[in-house]
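Note that this complex is displayed minus one protein chain, with the remaining chains in position.
Chain IDs A and B follow the sequence of writing; residue 1 opens each chain.
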């Protein structure tokens, strides 16, 4: 654990006695991690956290580096949904980043995957038109079951 | 989450059908008016192209009175005459060819010399024609009843009730185009199998997920089967499980035999195309990869993507069939498959030699050996031969589950050679 992180955890323990500590810490870290850029579409906003570096690298090798930024896939396309998701994820990521309480390798969560899936459909409406009417929402199959490397080259 | 679900549902539209189709429409050309792209692919199943172990070769022949076909697939008996020996006394030793595309299924069944070797039952038609509408008609609306009736007919009568090779209505519900199972034998078989997994009364059309259906529609036919009892009821031997040794145990318990091998006199079994059973044991099945993913991969047509209804060897279409999931090259995938299939072929050859060596030994001592000893050796033959046949009859040459196929063949070798030893004094 590096020094910076250690001090934030200590800070957290101090703040822990008062309510709103979670949010407080989230916002604090958020600032530290150049949180303002989080609200832009610039992929650099994500790589402010080194933990996103792998995904940035693999995105840069993917077919979508020229067609979609991180947010193009990872946040809903409607305005409200977009900022709601960003807020939730912003806090989740800040929390994780600060405390180190997360599992590696990172694995996309179901709600995030739903967001991504919706975005594939948003951009590629026409392509799956023919095959999709048969889709049942319960299907465990996603676009990335087959297109395993879209977004992030492996 | 709710939002996304809603959006998904909104995104689902039903098809715009130009000519509405009803549940008695057998003719693919009629369906094709609505779905010309799928129909076009479907018709391409007449094509014949060979791969190292699959596809099929178009062999010209002179049409005759009894068999009007001018093109057939290569004979497997000629490619490997040991098969003739293995199946001595059974119709398969007369004629056994490489299988080819769906368009040929009906004529290939009608004109195989196996029809001349013995009077075949109506049961045969189940997997070689569009039977959904005919069965419903025969059963007066009751599919199950129609199934019982057709099983009991002689083949020559059954065949007058069918018109087409497998067609749209055998896999699709005509209103929504969703997949459905139309074969009573599969409904029963999968029910028996699911019961062994602790899920009784399984109703496939109600319970299977869409992804499962993408394999189940194929598993209606690409499976091991036998004719049960005097009614020659089509049955899938899955009540103890679908692994080769579980199927063998089922047959043993039942005391079923397909025929008695000429000369050696063993009560033997013939395995047929257990693609579904072997695939089920492989890593693709475990990872949720369905038959249709490889054999009917999506293909682009203009701005749209459709399922390729030209069902064929994926090796003829590696780019779409494999490379979407495997970011590799065509050449590399070809080689991966070649390694697996060549290893498989080496083992299959060793196992076949072993079974035939046992058969020869039994034949030689048939008159001199004690009845107990003979019985024991014949049982070894039965087991060994079935297991070898299972791996051999499976049409992917081991690809669908390489280690499992090898395991089965190892047991076949072991039984054969033990059988030989059992004939000697120690």
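We adopt the following convention: a residue touches a chain if its C-beta (ideal position, glycine included) is under 8 Å from a C-beta of that chain, and two chains touch if they have at least 3 such contacts.
This is a predicted model, so every value here is computed, not measured.
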item: Where the missing chain touches chain A, by residue; value: 1-2, 5, 50-51, 57, 61, 103-105, 107, 148, 153-154
item: Interface residues of chain B (partner: the chain not displayed); value: 283, 286-287, 327-328, 332, 335-336, 339-340, 343-344, 346-347, 350-351, 354, 357, 361, 364, 398, 402-404, 406-407, 409-411, 413-414, 416-418, 420-421, 424, 426
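The rule is short, and it goes like this: only the chains that are shown with their structure count from here on.
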item: Averaged-CA centre spacing for the pair chain B and chain A, given as whole angstrom; value: 45
